[in-house]
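Only one protein chain is missing; all other protein chains are in place.
Naming follows writing order (A, B and C), and every chain is counted from residue 1.
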Amino acid sequence: MALLEVKKLKVYYQTGRGVNQAVDGISFELDQGSSIGLVGESGCGKSTTVKGIVRVMPTNAFIPEGEVYFNGSDILKSAEKEMRQLRWRDISIVPQAAMDSLNPVYTVRNQFLEVMQLKGDLNKKQALVRAKELFALVGLNSDLLNYYPHQFSGGMKQRAVIALALALNPRLIITDEPVTALDVIVQHQILNELKELRQQLGLAMVMITHDISVVAQTCDQIAVMYAGKIVEKGKGKQVLKNPLHPYTMGLKNCFPNLNQPNKELIAIAGSPPDLIDPPPGCRFYERCPFAMTQCQLEEPGLEELESGHLSACFLREDIDQYRNKAKEVETWLQVII
Amino acid sequence: MATSDYIIELHQAKKFFPIRPKLFRRSGSDDYLKAVNGVSFKLKQGESLGLAGESGCGKTTTGKILLKLCAMTGGSYFFKGRDITTLTAKEEIKSFRKQAQLIFQNPYDALNPRFTIYRSLLEPLIIHNLGTQQERRDMIRAVMERVNLKPAETFFEKYPHQMSGGQLQRVVLARALIVDPAFIVADEPVSMLDVSVRAGVLNLMKEITEKMDLTTVYISHDLSLIQYMCDYTAIMYLGKIVELGPSRELIAAPIHPYTKALISAVPIPDPDVANEAVNISNNVPSPINLPPGCIFQDRCPVVTQLCRQEEPVFSEVAAGHRVACHQAET
Amino acid sequence: MILTMWVIATILFFIFRLMPGNPLVAYIDPTFTEEQQQILLKQFGLDQPLWYQYFVFLKNLGQGELGDSFFFRDSVVNVIGKVLPNTIYLMLLSLLLAYTIGIMSGIYLAWKRGERIETVGIVLTLFTRAAPQFWVGMILLAVFSFRFGLFPSGGASAAGTVYASEWEKLLSPSFYHHLFLPALTLAIYLLGLPLLLMRSNMLDVMKEAYVDMASMRGLSKLRVMLKYAARNACLPVVTAMAVGIGYAMGGNVVIETVFSWPGLGRLLVKAVSTSDYPLAQGAFILIAGVMVIMNFVADLLYSILDPRVTLENRR
Partner (left out) sequence: MGAIKKTVAGISGFFRQDKFAVTGVLIYLFFLLIAILAPWLAPYNPHEMIREGSQFMFNRPPDGQFILGTTNMGRDIFSQLVYGARPALTVGFSAAFFVMVAGTLVGLIAGYYRGKVDQLLMRITDIAFGIPFTPFVIVLVGFLGPSIWNIVMAMALLLWRDTARVIRSQVLTVRERGFIEAARVSGASDLRIIFIYIAPNILPLSFLYGSLAIGWAILTEAAVSFLGFGDPQVISWGYMLNDAYVSQALSRGAFYWFIPPGICVMLAVMAGFYIGRGSEEILHPRLKNN
């Protein structure tokens, strides 16, 4: 049984102009100890997905349908009180803005002890011992516990937030752009640490990022999101080496690669559709160089084309040929917005 | 004054910020944040240089110095053979402003929210008194088409909040180009844009600067981007350039231990490439009171006694490739 | 701070000396002869050149010497000293009421964001801000004092009562009976600031990542609201309270007059209307001094309460 199973989850936002279908029916599952990367551009719904899973959402967000099974039970149906029990004990989060996720007017120690005493049923002494252990685990000096968050550097803060996420031995950790704001060297170290900690503690992880280079090296599985939907899902290697969806192919062209100085960058023309009134067919239709009439009318479902490798696209045969075409600039110039 | 071969000649540029003394702390004489501490390079027409480094290394301040947006604490800066630091006459400053332009990191913030796109592009023409009414309209149309905002008229009356990030960055580029500059500084030009849009803006900038033979300085934390865009790369650390050379050479065969560490830390979008170990510590010393010797001594894996006593000279190891490291000299 | 005080004192000096309106009118019997008037002028140093008067004024001010009141024929310090405690009691009680109720209601309204009760609350608060204080006082007087006779109609003590000491006054129920209506009026007026400030700070703070994260840590909503949102949101309110003390001193003028409360504000009004300028000057300088000090205290409080301030200054 999978540890986390998200089924057709929808998270919508109520806005002044109408309902924004930010996350529109996404499904994925995650086994104990494995990891998945949700990759996509801003506004594709990856952060909203996480908020929906743990149900800590802005007041104008709501979940019209979907199921989220954690350890076999549907947590979307559980009461807020039970949900609160689940948060941090079983599912913890390393947020996007780690810098701002600690309360500036309390010491780090205060915030560690609070979680462990209230949620972990430890007494103060035990909690303090545990806090020191956690700091050691992420490579921070335990003296730093007595400091205020603003006295930490970006990397230190990120480590402290990771330590806090591990405080109650959760089974699942969700990291939202965990290294985006950091310098490359620190970024590199934190990613490696996350990977080691995960193996050491047998944690499952959902990682959210816009940067395919980051998931390439940290996650077993990758799900590529576009405009509120998962368009492609598979093992890391499958998705990055042999993409099935034209969007993934295009996305790969957008990243410069330090090892390939001659690689030419190719942009994807246009921008994602307005999710308040999305078009009926494939949401990538307008920007897709291989779009067909069918794509405009009908929405392609996510289908398994190779073992464990799924794509939501009507291109289901001869994908190699398209993949090669997608590497050429001319292909993408044909798209007229 | 004789014109020089070089568009940009920056020599030992320094910018120190005084640290405000605290009420109950005795203030030492050395309380300066040395944001830029002796940066030198020269650029010929059409050449491009990328300034890379971690946050706080002084790359953005260097960019500001190049645009005369902040006064230098020390050093000299010649632009087309003219000493820029001593410019005082309003007309001369204006003429420099016409030739040196800036592309911003945040396109959402770089345009006046109360101006239409047309008005934003008209401003530089009014300020520098270029063209007649009709000519101005044609110039604006031409420059917008040049940055692929076609048909230009459909954008004239739009406000910045009605446009996407990629389109805005094109407008910003157009605003820089409309006065026909010789030199452009681009400060993290795409870091605020979505990945799929970045490539378009980068390619456009590359194409235009090459076609117009513009001298450019790119400031970025992203080495892969700099390699893609620039002829030369300079790696900055704590206000100094530690290594400068032709981009591909520098990235393929880095010499300075800091450059090596930086390059090995860059994530590669390829699951087959094994993730190299970075072997330097992550404590960046404060740029306020630095010890004597090499600025990298505390983090360097190959540090020697010499490094703790003497500052290495920034010297040439190959044609156009300079490094500030004692190990590189032998 | 001392500079600010000096400038204010100087402005004040010149305002008072250059004003038309002969201060002697209030003091001198019209039947006095020219000669007698001259003697009085000399007695108050009014025959000296202006610059000389200015230096004497500064010197005296430095020594805490404010001259003699024309009207009360007593030293200004004494006159003010007698009424000052009353003003302080009034101010403290109403600040306490206003800030306790204000902060709590502010938190409550932020919590009820977007609900009908929020709009109602805000409109009601705006009413308290917009209603003239003295008018609110008049209504309270007319209803509770004159119509129902529940509270005395003015003053700080029942007619004929003389307290032997401040302590005796503070222990007497009659004093609080007199204090209640003016304090309530002032509190109603002061309430709006902490309430609106607290609410908008709460709404800002609730957008911060650490508040979201606290909920994600599975902490209860009440705990998140109080320990995370309210604790951070109340910093500016606490400093506003320091500034509020200064404003309350100044704002008392009207309320003290309505309730005939023997305080500093009423004294100032009386002094101005009788052209008793040493007294008016003294009262004004005292109120201004409190304001200047409280502005300074507010800055100080802010840096003490917020651990980030010292760092952010350095950036």
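By our rule, a contact is a pair of C-beta atoms (placed from the backbone, for glycine too) under 8 Å apart; a residue touches a chain by one contact, two chains touch by 3 or more.
Fair warning: this is a prediction, and the values are worked out from it, not measured in the lab.
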Contact residue for the chain not shown (choose from B:Lys34, B:Lys80 or B:Arg175): B:Arg175
Sole residue of B:Ile8, B:Ala35, B:Leu102 or B:Ile280 that reaches the chain not shown, by the stated touch rule: B:Leu102
Out of C:Ile117, C:Ile139 or C:Ile304, only one touches the absent chain, namely C:Ile139
Give the residue, chosen from A:Thr15, A:Asn141 or A:Asn169, that touches the chain omitted from the document. A:Thr15
Where does chain C touch the missing chain, residue by residue? 3-5, 7-8, 11, 15-16, 19-21, 114, 119, 126-127, 129-136, 138-139, 141-142, 145-147, 153, 246-247, 249-251, 253-254, 257-258, 265, 268-269, 272-273, 275, 280, 283-284, 287-288, 291-292, 295
For chain B, residues in touch with the removed chain: 67, 69, 93-94, 97-98, 100-102, 104-106, 109-114, 120, 123-124, 127-128, 161, 172, 175, 179
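One rule holds for everything that comes next: only the chains that are shown with their structure count from here on.
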Using mean C-alpha positions as chain centres, tell me how far chain B is from chain C in Å, no decimals. 55
How many Å are there between the centre of chain A and the centre of chain B, using C-alpha atoms for each centre? 32
Which stretch or stretches of chain A touch chain C in the complex? 54, 56, 59, 83-89, 92-93, 95-97, 100-105, 114-115, 118-119, 148, 150-151
Seen from chain C, its contact residues with chain A in the complex are 113-114, 208-210, 212-220, 223, 227-228, 231-232, 235, 305-308, 311
Over in the complex, which chain A residues touch chain B? Could you list them? 41-42, 153-155, 183-189, 191-192, 210-214, 216-217, 236-237, 240-241, 250-259, 261, 265-269, 271
